[in-house]
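The next block holds one structure in the form of structure tokens; read it before the comments.
Here is chain A:
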Amino acid sequence: MSSPRNQPILLFNNVSFTYAEDKPFIDGLTFSMEDGEFIGLLGSNGSGKSTILKLACGILRQSAGYVSLWGKPLTAYRNKDRAKLLCYLPQLLDLQVPFRVRELVSMGLYPYDIPPGITVDEALELVGLADKSDVFVMNLSGGERRRTFIAMTLLQEAGLVLLDEPLANLDIKYQLELLRLLRELQAQKNISVIMALHDINMAMQFPKVMLIKEGKILSSGSPEHVLTKDLLKEAFDVGIEIRKDGSGATYMSYENFL
Partner candidate 1 sequence: MYKVKITTVIVIAASILFISLFLGPKVINPFSLDATETNILLSIRLPRVIVAALVGVALGASGAILQGLLRNPLADPYILGISSGAALAATVGLLSGSYLSCTFSIPFTAFTGALVVSLLVGMFGWKRGGILPERLLLAGIGLSFLFYALLMLLISISSDAEMRRAVLWIFGDLSLADWSLIPYGLLLIVSGLFLSISRAKALNALMLGDDLAHSLGFSIHKEKILFFVAVALMTAASVAMGGTIGFIGLLIPHIVRFLIGADNRRLIPVSALCGGAFLCIADLIGKSIMHPAEIPSGIVTAIIGAPYFLFLLRRRDVLTT
Partner candidate 2 sequence: MRKSIVTVIAIISSCLLPPYAQGGATPDRIISLAPNITEILFALELGTHVVGVTNFCDYPGEARKKPKIGGMSNPSLEAVISQDPDIVVMTTDGNQKEFEEQLRSLKIKTYVFKARRIHELPQGIRDLGHALGVNERANVLAGEIETSLRAFEARGLDLSSLPHPPPGTARVKDRKTKVIFIIWPEPLIVAGPGTVIHDIITLLRCNNIASRSRGAYPKYSLEDIIRQEPDFIFIGKGHENVREISQGLLKKISTVPAVRNGSVCFVSDALYRLGPRIVRGIEEMEECIRSKSLQ
């Protein structure tokens, strides 16, 4: 795992990106991320969350501006070196992989010639799959499969982990479990995390939220700052307000629903 430096670990500087030949999908995006942050990238479907994550890890190439990782341009890294610093988990995980849990998790070591530290068993222990190490991945439940891939990213010992909607299609119990697991791991291993999601409820759990609409950052900061009525209306086109009740717990209130 890389040692922290005195500069943002991830920097987008005036980044633009186009999918089709006409107007840019992302235009002049600029933000930075500090070491140790746990950011929820919130936006509706098609707002650009996946694109931003893919630009951040190099799967997509920007058409203008640059992305830098620990102060060095992303494109300057060799593939293996970048993989030791940064990893990305896509939203859709192929169901048909013929590997067992143990085999899949150990693929996190591929960028390394010498295993950096954590062992497969330790990683499996951390994600709670120690008893399923010989099961075929496709025989696991959705949540277990996600956790397997989380274990794989642990072995990759990347300082920055990018997750694209890892909570999608999970029951609420497993959503909360996964979130808690990630928070614990982040605290233990001091990794930085950006997680894309479109569930406002979950976003409220994050220490920092970036609200995205049409490839632009509407707002960035703590949930109280970002999840205001006006901003939520602009981002999701619906009247929602986050309120605190008497005991200090927050809840969402919908305007004129039913």
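Candidates were picked such that all candidates are chains of the complex that A comes from, given by their letters.
To be clear about the criterion, contacts are C-beta pairs under 8 Å (C-beta built on N, C-alpha and C of every residue); 3 or more make two chains touch, one makes a residue touch a chain; residues count from 1.
Owing to the predicted nature of the structure, the values given are computational and were not obtained by experimental measurement.
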Touch assignment for chain A within the complex, options 1 or 2: 1
Touching candidate 1 in the complex: which residues of chain A? 54, 57-59, 79-84, 86-90, 92-94, 96-100, 103-104, 107-108, 110-111, 134, 136, 138, 149, 156
